[in-house]
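One protein chain omitted, others in place.
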């Protein structure tokens, strides 16, 4: 039996995006106060993006509160307007509220520092770590969830894993229009100071509707949903895929690679030895190791490596901490031979191409209808007519039809900014000229 | 002769407060790209305030760009509307523009991690460090400034020190209504998500006016100036003096004290030894040492000290990283005896009062007219009539008169939250009851 | 017995200030759809202010919806958090909700065109007309209210008259911090595009609290209440008392006077005869006459009077419709003799001073504590301590103390702009020079 305890008085957190975050369940407040959740204050939401959009220094902590708040609003609306009467009416069973709220709050608890970059190098997966942190008996999060009922941690983890039986709950947290995406678009727009991510959340909250297999949106709010999808598309194009942020991400990747390489060669020692990273270098990580890391820890090791004798590590650390991103050009598949030539020119100019060049591809599928044969089939967005019948969004919205199923993004080749210097006063004039001859309008010719 | 080089094309930084930060001088862009300036990305603007207002995770980097931008706008207005014709007309000499911009950008470059807390413990002063960083030949900032002209670093430092001969420039950066304060009020309001700090910057920019001894404001905009002062008052009361943030600040102070104490006792070793803090513990700090520190470095040492054998250090680190602020009550001078009793009760409950209690006073003078006899006499705000005559603001504004010369804030006594636990189930029931009997309506009885 | 019918589904109106206005009671929707309420679309909220702040073209219709919405939010909060348990506990009796909502919605229904100006000339009082419209059986509003219960119109009217027994309801609609003021400050700030009127409504909604004799505000939100009072003060100084808007108001007053004078002399005829104004000229007005008037009717008669043979009427109409406000200077009591001289100079320049000069005084009392001996004693603002005890706001807030009991505003003398023309090229050079010699810095010397 679920133990649902309420606070004697609702507690609120001031939030610039949602104005207030409202907490009435004691378990939610307790989860926020765990070390695992507080750690998220030390992990930036947007990784290297704040090197391009300096305002975007917000953390995953804020985002997770926001996802919780949107989920809370959906549950509140559902409980008031669409309470289930019997098991198969497709309406909302409010005893599912707490599992939804906990999953919303904790959905990113497994994120590591500089999330995606770090994951690639150390083969960690934040969704799996999220589940592990929730279900491991030694975490405070787990202990608090267990007080609700013994199987509660597994239920919350199942929502993250999308195996939870109630599809409405799963889609609130994870679908093509979920609380996670809605919060990060609004929040990232607010903190970057751009307007691309804004859409009418209040209207969406008014038209969201449970049905047997998940969530639908009444047709009266279809344009708000369209607007959300266009906002998401624009945020990817303008913010998340920004070539300068990716230039910093490439520096970070190379820097971590170099550190690992030096560790493996036994060239890390003294204050430069990154004690908290050893489990990652050794590929033997437990939950406790994982939870010690955050952006600050990485930055501090980088700071200490300013004194490291390896000149490449030192140089990459300088590029990262002092913000000297690699530069880039776009290219299209088929131009790889040309890239090979360019790498040779980078080498000739004195930079080891393994650590000073990279390919970085950024692609996103703004929206897709349900494709059972896809690798990860997406839950499509359903629009509800006044009589309750459903239609897949792209069949009635020309603007969504334009975005649907259409991957968007680019391929970029990254290299040191020095390659774009004016060749006339350079010792490596011919390299630079040859290199620059490959480029026109910021693209490979 | 001043070397003023312009960028081939104006560069902009997207900013959520000012929309865009505009850079046309090459030296400004070069200063932004120094390691010293980039370090400010790793120092939060509001220290422990983000533990209360989770949105306020912005750094001094953003703030410094903002102060620069406001100063740039003032210079632009002055150059267009009030260009000097002869040496003594009290109008604006635009050859002062660059020194003003550089001082604005760099005014906080000497901030250390968790600024004020850190300063108190290690006897550093951020304004002095700012001047030192600007004038020390080994910094990149100094090298770039020297390219303008050999004495340029000293000029910029003089603006910070308020000894620069042009009072207009000094007051732009430092007065009761300066670019610094205007930016931080707007920015902190934006990031906390509160509205107390908003005022009409555009209107102030329209009515600001140079005169012989500094800056004045045309009477048509007097209410915008009033509004700015009220905003500032409110931000102090509501945000900067928030008792919970101060409760975290107290934890941080105690934690650094304990670390210093342990270092001095020789109980720091291995990975727990904070190599970058040694110069501070030894009180032998050079510019290079100073510039290695940032919030991330402190947080990382705290993180490593989770394993330290000293239980008080470990406990304080846990309180800080996992956000368990000390609680507080207000008191008034004269109640010190009572505090002494309460400290004894804290001790009886098992907490060393040296590391678990503190007095924290927060006071601010929202505005004052010029008082030549004051310790640091303030430049008063002058209102300009249509015929050019000046009147001190509080003589014509009743609302400012109400704030003028009136210190505002409170005295608080801090202690562990455990002292407020329900005594009935506690082993230290009588201590807790006795302690709690001193308190009513969050104040000392 | 109260007949409270709900709509099958909540209806919303998009609102720029409150985002949405929510309607669940059928009677509220029915009241909105009455001719009496729809008439408010044709009466500007701010009269002649939009001649100064061109954005402020909003009507009383929008404002009334906003007052309703704030009242609805207060009731909702009270019903959730402070439901009464017994008759004398000072908590909220939610059966009072509907009377509060109706009074909020209808509180301005008796406003005439260009409210205050019109009232002065025709001796109408909008609060009395509001009550009359609510209680007169022939209005649609009355018929709808009567369906709730036979005495319901009288109850609603009693709230407007402040004679309703439940003080909480009365204070929601009419006190020093009521739904009316809160809406108009936010709304007028939004539409003028100024920020003076913004304050933290959400926070106030969180700390508002019923008590035996009305409404109180928890101390945690005291600064939000302070901010509201400062906002109100600023809006009066900056917007409502703007001398240019008053210059248009003076033109309007003179124009209506002239029209009445001509009507009385029998010089209105044909298309220039303002049929709908006759009852007002004759001082024999019934409810139906009253409800025929709106801003558009007045403007249209003015438009028709462009062809009127009387040159003063024609000229005043031109000044009003084509926006040529009278100019003004401030003066202080005691300078009346000087004004008399100035009127003679206006006359000498060719303008009848009865229709071309005026004194206009604008004063407001931003806040006052309860003064039983005052003509209209004000309900003071009560702050609630954690233990439930109350303190009058100005005793604990220095900023409110500064505003309390202090009337603020100015005396102005109005005259035609022509009096400020450059005398050198004028036929009436000596008049103008003599007139202008009285003025310095926009004030009477």
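A, B and C are the chain letters, set down in written order, and residue numbers restart from 1 in every chain.
The rule is short, and it goes like this: a residue touches a chain if its C-beta (ideal position, glycine included) is under 8 Å from a C-beta of that chain, and two chains touch if they have at least 3 such contacts.
Quick caveat: nothing in here was measured; it's all calculated off a predicted structure.
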Practice item. Check the options A:226, A:249 or A:310 and report the residue that touches the missing chain. Key: A:226
Practice item. Among C:296, C:336 or C:352, single out the residue that touches the unshown chain. Key: C:296
Exercise for review: Over the whole complex, note the residues of subunit A touching the chain we left out.
Suggested key: 194-196, 198-200, 223, 226-227, 230, 233-234, 237-238, 385-387, 398-399, 401-403, 406, 408, 440-442
Point to revise | Residue ranges of subunit B at the interface with the undisplayed chain | key: 12, 19-20, 202, 206
Check your understanding: So that we can see where the missing chain sits, which residues of subunit C does it touch?
Key -> 13-17, 19, 33-35, 38-39, 41-42, 50, 53-55, 57-59, 61-62, 65, 190-194, 271, 275-276, 292, 294-297, 299-301, 303-304, 306, 318, 321-324
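By our rule, only the chains that are shown with their structure count from here on.
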Check your understanding: Between subunit A and subunit B, what's the gap in Å when you average each chain's C-alpha atoms?
Key -> 32
Revision key, fill the gap. Cα centroid separation, subunit B vs subunit C, in Å, comes to 43
Check your understanding: Taking each chain's centre as the mean position of its Cα atoms, how many Å separate subunit A from subunit C?
Key -> 51
Check your understanding: Among the residues of subunit C, which are close enough to touch at least two other chains?
Key -> none
